[in-house]
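Other chains dropped; remaining ones untouched in position.
Labels run A, B and C following the written order; every chain starts at residue 1.
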Amino acid sequence: MERKVTLACGDGGELAHKLIQQVFVSAFQNQDASRFDSAFLSLESGKIAVTTDSFVVNPLFFPGGNIGKIAVAGTVNDLSVAGSIPLYLTAGFIIEEGFPLEDLRKIVRSLAEEASAAGVRIVAGDTKVVEKGGADGLYINTTGIGVQRAEHAIRPGEMQEGDDVIISGTVGDHGIAILAARGELGLMTDLQSDCTPLNHMIDKVLESGAHVRMMRDPTRGGVATTLVEIAEDFGAAIEISETALPIRNEVMGACDILGFDPLYLANEGKVILIVARNDRQRVLDVLRAFPEGRNAAVIGHITGMGEGRLLLETPLGSRRRLRRLSGMMLPRIC
Amino acid sequence: MCVGVPAKVIEKKEYTALVDVMGTKMEVGILFVPEVEVGEYVIVHAGQGMSIIDQVFARESLNEWGKMARAGII
Amino acid sequence: MPALFEPVDPGVAKELARKVIQLADRYKERTGITPAFMEVCGSHTMALARTGIKQILQGHVRLVSGPGCPVCVTDQKQIDAMIEVAESENRIVCTFGDMMRVPGSKRSLLSAKTDGRDVRIVYSPLDAVRIAEENPDKEVIFLGVGFETTVPVLAAAIQLAAKKNVGNFSMWATTKLVQPVLRELLTVKKVKINGFLLPGHVSIVLGEKAYRFLIDEFRMPGVISGFEPVEMLSAIYKLLEIITDNRPAIVNNYKSVVRPEGNQAAQKIMYEFFEPCDEAWRGMGVIPQSGLDVRGKYSRFNAKKKFNVEVGEPKKTLCRCGDMICGIASPEECILFGKACTPLHPIGPCMVSTEGSCAAHYAYMRKDG
């Protein structure tokens, strides 16, 4: 076996065959799908949930994870926050010619481990190799399939004034961890990305019988953008409180240095839940029993239904409207 | 005009210092604050320490705000 | 700076805000005038909006945004020239993140990057010197904007390039000075305000004394302020006290950071590598001796001298940034605001920087959907 991935590894011939056998099949322990052009699955129900995401994170390895882990977490979480039970993943790799095989192995291993920990199976895969300069190392697409819950489903239709907005932990860890790992701006921090699959924790929340109206994972665009989308999609007036937001000191510090707003930083292991006020404590208790939910907090509530908008209450008690991230966040001197 | 952030000096070298802002660290220039000591705070702008924070004044103004907040209106 | 010691009790800020309102209302009652203060600094504009002070004081104190955002006040022609510099092959253009979205007459550095030009964001100008060392076969140009806080850092970058003899590094500087523009505001533009909230970080370099002329020549009070809510509120409170007592003064409300004489090491290096020049301010025109350019002695590091860049005169738009900066108009008086001009498609520079008057107003105070 070569030490680097070559273009020929992606041409469907003998090298491609070897790469798939030696790196992927061995990690995913799934010979079956390689005999047919598709994988065959049996589900208990015909009601399924499907989601897809491509992962282009830079750098590929960062404190707290790598692109393989995030490719599982991101898609598992998208299924889980939609209220379904994640079961299967497909994984499509786009690899730049010359990519170190050892790194590929690490990423694939991590993807396999994370999938197994989350209780999902990798059922189909694909590998393409592009010319040097045709990718920034490696990209992964994962598509997830889950079954919709019969019991304990989420009920977005019941969203109402007084519902609480809960976040499962601190805000912006992933965004700043990645920025620091990139090294370009000179930030140094011990911060870890929060990237992790949340499905087991979310399962427990739902199975607790709490009335969960809606969930979403505040990834790209951060908590503010995610809440604006919920507000607009469901016509909810949402108000959150600046002082209630759990934020790590390191994240605050980095934001102060660069002029960033933590509300717009990406998270990869957090869920926002809209829950009936009466169930607030029950949900917090379940979340806080998981390490990934230790810092769960109520950050706001729904103030009315009708016009969708998001307000932030400042420590001074005044309110200002938050909108979607507008353009990229760029470090500022002014 | 200029984003500036208070940062604690935790290591001093010849022309630069390692500073800490609530746990996030960074190497900054100390060309304009060469006398800064480890443990002191500087205002950092565009990668340079611009001013050493005078802790006596800082404490004084904290007190003053409290006073002001408590003060009756004339 | 709550990080320094114990965090400030948010109750203190709330109470301070209440006091400010009381004092302002009392002033208005007595004089019939809503007290108006100009925050000169763009970072103050931003912080006043973000912390909700602007909203909470609305109707009690008029907070006018001044010409303190280096992006806002950069002449459009200069931006066109900077983009033009980036257009040639084998150049790496570095700048602060703020500059990326500034629209020139046709496009921004960000769109030049989208088209494949090598434009990089750095945190420190000194990083651009390192990039030049790492890319000896390319010309590395740093686009330097800024007020007196930033210019010493720009000077440090040139000093470093000179010391290491990095011949492929140069700087396109278009920097601004606070004193000339304050004088311009008070004489030519006749801006109607009762006092200045003076920039905390520029004052680090300049010192308290730099504002004496406001009293001596204009009897115009000013308070130097930090950027925390309590710092800004207490500075506004002090301004109100001054105008209530009608005893104009310059007060340093940021003593922990700003010295009477400023930072003389920074002043020294600034004037070693830069020299005063006439400078065009967007919307305000040329103000004599209001900027600094790379000193002739170091013109090998002056990108304007090194590269032959010609750009036409930009077309006039209906953008009212100029008036905005002078405190003469408010964003909603611009017919482009929120329609042709939004943060995604900024026309004027006030919409570009998140703390530009128009962008801040758009993001935090817009009434509609």
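Heads up, the rule we're going with is that a residue touches a chain if its C-beta (ideal position, glycine included) is under 8 Å from a C-beta of that chain, and two chains touch if they have at least 3 such contacts.
Small disclaimer: the values here were computed from a predicted structure and weren't measured.
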Per-kind copy numbers - full assembly in this file: A x2, B x2, C x2
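Here is the rule we go by: only the chains that are shown with their structure count from here on.
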Pair exhibiting more inter-chain C-beta contacts, A-B or A-C: A-C
Distance from chain C to chain B - Cα centre to Cα centre, in angstrom: 21
Whole-Å separation of chain centres (CA-atom averages), chain A against chain C: 37
Chain C, residues touching no fewer than two other chains: 3, 42-43, 69-70, 96, 123-124, 127, 146, 150
In chain A, residues with contacts to at least two other chains: 186, 253, 257, 259, 332-334
Complex contacts: residues of chain A adjacent to chain C: 184-186, 243, 253, 257-259, 307, 309, 314-321, 323, 326-327, 330-334
Chain A partner contacts - residues on chain C that touch it in the complex: 3, 10, 13-14, 17, 42-43, 49-53, 55-56, 69-71, 96-98, 100-101, 121-124, 127, 146, 150, 229, 343-344, 353-355, 363-366, 369
Residue ranges of chain A in contact with chain B within the complex: 176, 180, 186-191, 248-254, 256-257, 259, 332-334
